[in-house]
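Questions regarding the structure given below will be posed in turn.
Missing here is one protein chain; the remaining ones are kept as they sit in the complex.
Just so it is clear, A and B label the chains in written order, and each chain counts residues from 1 on its own.
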Amino acid sequence: MADLLELLVSATASGCVYGLIALAYLLVLRPTGVINFASGEWAMMGAYAAYVISDAGGLPPILAIPAAALVLAIIGWLTEWLTVRPLVERGAGHLAPILALLGMLVIYHQVVLLSFSEDQYPLDGPFGFGRIEFGLLAGSYQDFFIVGATIAIFIGFWLFFERTVWGRSFEAVAINRRAAALMGINLRMVTALSFAGAAAIAATAGVLDSPRGSVEANMSLPLAVQGFSALIIGGINRVEGALLGGIVLAFAEDLTRRYAPIPSGLALGVTPVLLITFLLVLPNGILRAKEAK
Amino acid sequence: MKRKSLLIAAAAAVAFWSGSAVAQSTIKIGVITDRTGNARFYAEPVLSGIRLAAKHINANGGLLGKKIELVIEDDGNKPDVSASKAQKLIDAGVVAIISNSSSTSSQQAQNTTIKTLTPHVTHNGSDSLTRKLKHSCFFQIGPLGSIQIKTLMSYARAKNYKRVALVTDNSALGQIIAKFFKIFLIKSGVKVVVEQVIPAGSKSALPQMQKVRAAKPEAIFQAGILSREMVLFFRAYHQLGLKQQILGSFNLSIPSYLRTAKGLMEGVAFIDAYDPRKPEVQAFIKVYTKEHGKKPYSLPAYGYDDLGVLVQAIKRAGSTDKVKVCAALKATHKWVGVLAAKGTSYSFAKGRAGYPVEGAVVRLIKNNDHGPVVHSGTK
Partner (left out) sequence: MGAAIRWGGAALIMCVVPFLLPLYEMDVYRKMLFWVALAISYNFLFGIAGQMALSHFAFAGIGAYTVVILMTQAGVPLLLAIPLALGLAGILAFIVSFAATRLEGFYLALATLAFAQLFIVILDEGGALTGGTGGLTSYKLPLVFGFEIQGPWLAIAMALVLLLTLAFLLRIDRSWYGRACRAIRDNGEAAAAMGVDVKRTKIMAFTLTSVMAAGAGMVYAFFDNTVNPPVFGLENAFMLLFMVIIGGSGSHLGAIVGAVLLRLLQDMLEPFVGQFHVMGLGILMVVVILVQPKGLVGIWDDLVGRKRAGRRKAKP
């Protein structure tokens, strides 16, 4: 029992990281219909940014998180301005921005590889890594910090979308771009902000995750895959779906690894199997929303 | 018209290349390294060792009166590219090839070098590299997985382990090392009570380490090589309050762990091929420090010995004729390099893996640095 609770704490933290990446996908996908595979690279770049900021800049870890998010928000905004806006204005289909962002993914990855000489860097969490217990719940400081920060971020976004005029205009764009434009919503601004916001969220996920392992260029692809798997599992219609999907995915992965009587290498198949299953068996919510555009 | 141009284009997936015709005023040694792929962070320090060896030899009279010229090709650690690049080096007239990306890549490159019996060496440590192909001119210089585990077991003999855990990752090399660890552990009557894999891209190693904890092993053998996942392993180990001795492969000798797993590795026993007490190592440290302004760890020494073994063979062959170099490599006996424990030497008398069986050493992590050698050899 203690084992299970301990595992669930750690899995919840992993799920929160997936959920944040899924949110980064969602923020771009909802208003633009574009799935941005470079979200994993943004997380990785955020982790590198935090490393540089706290190592060279000497900022404490707790401040390195918003600083890295800010850096990536600028990168996200630039990305939108350089590669997506020209395509949208030309009226290219949804596929063109997806492919252009794939090209950007390669560029991002290579820039990082070329700029750093070591394969991995350490990144400290704000509260270190000691063990803490709340009754039966036991885990590391970093795990609890990840969960707390993620919940705060999701509540923030939920309030933004549900309670503010600005947030409503994002939703309006997501539901019907043309109608939203007619209503006087600045489409350009909404798109630019969603890219900047998505990059900042992805960066936060990367910075939160890195103290558990290390900052490394290879971390991007798994995050990208786990992020969109979480997105599909949770469904793309609601912000909280991203978090739910992330936690379901992380629980499935970790519980399989811990309890399923299969070699733990084979447990890697859990994510693709879940993804295929959801896409094929539970596509309703997902595909219907897409047709509504 | 359009169809015609199409066909021509299809036919002409042909391109125009020019072979290089350079006068043989140097002795060319080919290096297949990884500068763009996922092995580059190991390959680059090793390459710096190869370059250092070439520079050192050239500054001291060269080889057979000629200068050594390194011809370096990047395979991005892609096995099929590695095989092509081996052919490119052979076409460029290299006397021998050093493989410096990963075991999988050197395995595939062998399929090219075997056709012309080009001397081919690597420090990659997979036991199966010399077993899968009957390539009479392929030689292995680094410590094999089986030697590593024998050395670890010999170090732990006094502890008399009966039940141990085996943890690795899902990389090719991690799997291979784990396989040899397991074979030898079973052979020496030790029971592997739990085997766990921490796959690349994991967010935590907690599930695996809980299983390890539940199996109550007396020690944990660590065969993984993926840096991020190994940090996850150490974190979970501490988080779960495990106290068992960790015994790791040569991979834990890579210095970056001291930064990313800072403070988490105290007391870990790991295999090194590098014995700082040895005069050859002291000399190497001097040369390296002079060139780079900082002290080396063991990785550049692998490259230094790759070239060292080749050069002593070519010297004895007295020629760059491939057949003669092969014969001389095969006859390599009691050659002392930088790597391997004090009092041991390379020899290909018993097989094409020439690293001395008694040549690996065990060191402990102490004060977050590589501590002194605590054990040497398999006896």
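Following the convention adopted for this analysis, contacts are C-beta pairs under 8 Å (C-beta built on N, C-alpha and C of every residue); 3 or more make two chains touch, one makes a residue touch a chain.
Please read all numbers here as calculations on a predicted model, not as lab measurements.
Across the whole complex, the hidden chain's contacts among the shown chains comprise A, B.
Residue-wise, the contact with the chain that is not shown comes from B:Ser84, picked out of B:Ser84, B:Gln244, B:Ser347 or B:Asn368. From the options B:Leu64, B:Leu117, B:Leu133 or B:Ala327, the residue with contact to the chain not on display is B:Leu133. The chain not shown here touches subunit B at positions 2-15, 17, 19, 35-36, 74, 77-80, 83-84, 87-88, 90-91, 103-104, 107-108, 111-112, 126, 128, 132-133, 170-172, 175-176. Considering the complete assembly, subunit A touches the hidden chain via residues 35, 83, 86-87, 92, 94-96, 98-100, 102-107, 110-111, 113-114, 221, 225, 228-229, 232, 263, 265-266, 268-269, 271-273, 275-276, 279-280, 283, 286-287, 290.
Rule of thumb we're sticking to: only the chains that are shown with their structure count from here on.
Rounded to whole angstrom units, the spacing between the C-alpha centres of subunit A and subunit B is 36. Within the complex formed with subunit B, the residues of subunit A that make contact are 3, 6-7, 10-11, 13-14, 17-18, 113, 118-122, 129, 131, 139-140, 209, 212-214, 216, 218-219, 221-223, 225-226, 250, 254-255, 257-258, 263-265, 267-268. On the side of subunit B, the complex with subunit A involves touching residues 36, 38, 40-41, 170, 195-201, 203-204, 206-208, 210-211, 214, 227-229, 231-232, 235, 238-241, 256, 259-260, 262.
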